[in-house]
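Every protein chain but one is kept in place in this view of the complex.
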Amino acid sequence: MLRFGVIGCGYICHVHVNDIVNNLHGAKITAIYDVNKKSAEQVISEFKLGIQPSNSIDELIESPEVDAVLVFSKNDTHTEPILKSLAADKPVFTEKPLATTVEEAKQIVDAEVKKGKRLIQVGFMRRYDPYYQELKQTIDKGEIGAPLLGYCRHFAPAPPNDYYKTSDVINDTFVHEISVISWLFNDEYQSVQVQYARPNSTNTASELQEPQVATLKLKNGAIINTYLNINSHYGYEVKCQVIGETGIAELPDMPSTRIHKDEKIYNSVPIESGGRFAKAFQLEFQDFIDHVSKGEEPAGPSAWTGYMAAITCAKATESLQTNQVVDITFGEQPDIYK
Amino acid sequence: MLRFGVIGCGYICHVHVNDIVNNLHGAKITAIYDVNKKSAEQVISEFKLGIQPSNSIDELIESPEVDAVLVFSKNDTHTEPILKSLAADKPVFTEKPLATTVEEAKQIVDAEVKKGKRLIQVGFMRRYDPYYQELKQTIDKGEIGAPLLGYCRHFAPAPPNDYYKTSDVINDTFVHEISVISWLFNDEYQSVQVQYARPNSTNTASELQEPQVATLKLKNGAIINTYLNINSHYGYEVKCQVIGETGIAELPDMPSTRIHKDEKIYNSVPIESGGRFAKAFQLEFQDFIDHVSKGEEPAGPSAWTGYMAAITCAKATESLQTNQVVDITFGEQPDIYK
Amino acid sequence: MLRFGVIGCGYICHVHVNDIVNNLHGAKITAIYDVNKKSAEQVISEFKLGIQPSNSIDELIESPEVDAVLVFSKNDTHTEPILKSLAADKPVFTEKPLATTVEEAKQIVDAEVKKGKRLIQVGFMRRYDPYYQELKQTIDKGEIGAPLLGYCRHFAPAPPNDYYKTSDVINDTFVHEISVISWLFNDEYQSVQVQYARPNSTNTASELQEPQVATLKLKNGAIINTYLNINSHYGYEVKCQVIGETGIAELPDMPSTRIHKDEKIYNSVPIESGGRFAKAFQLEFQDFIDHVSKGEEPAGPSAWTGYMAAITCAKATESLQTNQVVDITFGEQPDIYK
Partner (left out) sequence: MLRFGVIGCGYICHVHVNDIVNNLHGAKITAIYDVNKKSAEQVISEFKLGIQPSNSIDELIESPEVDAVLVFSKNDTHTEPILKSLAADKPVFTEKPLATTVEEAKQIVDAEVKKGKRLIQVGFMRRYDPYYQELKQTIDKGEIGAPLLGYCRHFAPAPPNDYYKTSDVINDTFVHEISVISWLFNDEYQSVQVQYARPNSTNTASELQEPQVATLKLKNGAIINTYLNINSHYGYEVKCQVIGETGIAELPDMPSTRIHKDEKIYNSVPIESGGRFAKAFQLEFQDFIDHVSKGEEPAGPSAWTGYMAAITCAKATESLQTNQVVDITFGEQPDIYK
């Protein structure tokens, strides 16, 4: 039974802890920490964990009751617990992003490379989504020939409370596209361009300029346009269409009761994003548990993937500011990630 | 230029005359008659026909200005003009039904057989519908193997003004299914059963019992269930699904703008039935014009088809009354229909 | 931790034991029995259960290590272990059917009624399927008005090895439709009729006459046609369309990568039935575990449901033989099932 120490007790913590307790096998929570102790106590109570909150990150990471560390804290606070977990030689799962600056992401990669083996998995859960998996297999089996073009939509019905600002569209929304597109297309990014489209007059978040069109170009020449829209109103939808040499493959619409009513034939689109990747969250974590509990390196998205995403996000932000296509270089991929 | 004499100036007359004047080639209207002279005058005026109404059916049929006769009058008044057209040796197109009793339908067939050639075409337009045509070809090419089962829906949003009574569901709605199913399945009917389903509480036509389930069985054993619903509320829809030995083929949903809005992905379903078979009406009439103007026999649905439909409708009505499966026999098909 | 004793180690045993061990929470296997000891040993080994096979049904049921009994043995061997579990006052989950004769099903119901509380759950897993659940909610919320008509397809690509005979189409295939339709429509069956359609010439199972059309009529008049086809060739598909007073609601097609290729736009249909109800199997068992481990009565399909299904199957078989519509009566529903 793998013993997890959890750092950070917000929304995503509840999702993962609920899965670990109720839906997955082979792991349990033995330590938990949040800067706000009440938050930790609430999670302990809700999931009947029967433990006491840890008093510090160090105490939690160094605890002999903790085999591996889960980092669910705020985006800009991931670096410290990750580096300390590496120092303690403990596997660590961190929610995305790996870090909010390229420098910190590089620092983490360097530290892991020095260990000589992978200890980190980053929570890019889309790669575990059964629909993305099937899409990937369709491409990899050559059913549509080499992938040449892509078109993606990442639409949310409305910006979360006071949450989104313009940069969030890149760091919290576009980053998911970044994480899957190079994986689907089996190639690295060459350049990125992000543009504002005509502003949505219904947008109530004054600091948020969107919708945005983010264009990724791969080294092999493939071009992928991603439409990022946080004010879709109609619902939450993630779409991905890959155009290959001999055909097209795309994610299906999510299934729901098909209804004929009121002069329409329709299917529902959910307003909530919660359900779309529920299965992916579970598969991601079970995979982490399965590998780590056998003493193996994590097999999911690596710190290098997180580092490449950090660079791509930084270049995307630069593109928005300069209104130019921005080239991307990642440097040599270290051996432990090959 | 084929010269038509038109008998009956109601709704369907307007559809066909409009097509002949504006959408088809090779024919014109040279005589027109209605029991209500005003109705005839209105059609003449609306389509600028530049002719005078005829004073009687006989005058119209015998006119040297008339090459062929079109019968669009009330359902129970088709027999007289058809028989007189045969007597005058003039081709005749009649709207369905051929006749409202089996006896009259038989009388018409006998008269045509005596002529030794086909002069009559019955307005079962569905066989000219491009979607039914494609479905038929899919079956005939063997793409789904021999057809074993069928499922059809004929749904109207609401009963026309005070028009439908229970028997109309069979004689005006089910009759269209009867006309296409044996054609699609390439076999004759063996039996028919019609049942009332749970009554629709929203039904405002007090004499109309529906929805109805009509089950046709073919001589080869194939079973086809047809759902007849004149209070669908949601729209007008005609569906047909044929299940063969190795696959299924079915009519597509009618295309319309696909919309994502209000937590739905939807396509419109029309409330009006008008558009669905507009093309079929045109192709049906162009085919009649093309054959008759070359001196050929009409190639569309024959009086024998109309006679078989009349028998099947009568047996369907008997089934509703007796609550039994009713066997159907048609007698030997005369040579001119082979 | 609820302790299960498992009786019968065939295909469906593997499915459920795998779920209990790997996908569900709150239960474990503490005893296992099969008439063929090797089969029990194989399951023990495959799932590392670390136990010894029981020597008899009695030994297993009476074991103090067993809190509840799972019956996965052959269809006609369910009655004995169910009755013995009742006698031992232990909750019992049995795969469908409850019993293969109406008499045995009645015997079980009577025994349970005598206990004065529900102990039995029958494995009609479809009621736990998220798609059927959503369909049911759509109906119950009144979104399509009262349900008047239904159309269902249960299609398998080919008969399992030498397995299916004509009666299996009713007892193993149609029984699933029976279990969900009255639940969806919120009413009891009034009559049933089953007919053979045109025989499929590709059918290689000489004793199997199919496809079959099974027509269920409810007390409220609703009519539901179910097409049962064990030689679809194209794939495994379960469809259900419910037509209400104001609209239609139906199960969605199962989602898969949408592909444009070779002059087609297509989605895959699986050949294997395994995946379709995988989630339903899990939800069904978790629900049984959750209720029983709290000392509550099982909340899933009851012995009474199993008894009604047994009667309906018997009447369906009678209909096939007599070629008649057969009325159905169930008697008064005992209080413990209300």
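Chains: A, B and C, in written order; residue numbering restarts at 1 for each.
Heads up, the rule we're going with is that a residue touches a chain if its C-beta (ideal position, glycine included) is under 8 Å from a C-beta of that chain, and two chains touch if they have at least 3 such contacts.
Predicted model only: the values in this text are computed from it and were never measured.
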Contact with the hidden chain, among B:Val15, B:Leu149 or B:Ile248, goes to B:Ile248
Given A:Asn229, A:Ser268, A:Gln286 or A:Thr312, the residue that touches the chain left out of view is A:Asn229
With respect to the chain omitted from the figure, which of A:Lys141, A:Arg198 or A:Lys294 is a touching residue? A:Arg198
Touching the absent chain: which residues on chain B qualify? 21-23, 25, 131, 134-135, 138, 143-144, 246-262, 267
For chain C, residues in touch with the removed chain: 232-235, 237, 253, 260-271
By the contact definition given up top, give the residues of chain A that touch the hidden chain. 145-149, 151, 195-202, 211, 213, 218, 220-223, 225, 227, 229, 231-234, 243, 245-248
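By our rule, only the chains that are shown with their structure count from here on.
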Ranking chains by how close their C-alpha centroid sits to the total C-alpha centroid puts first chain C
List the interface residue numbers of chain A and of chain B, divide the shared ones by all numbers used, and answer same when the ratio is over half, different when under half. same
Counting only Cα atoms for the centres, state how far chain A is from chain C in Å. 39
Distance between chain centroids, defined by C-alpha means - chain A, chain B (Å): 59
Multi-chain contact sites of chain B, meaning residues that touch two or more partners: 232-234
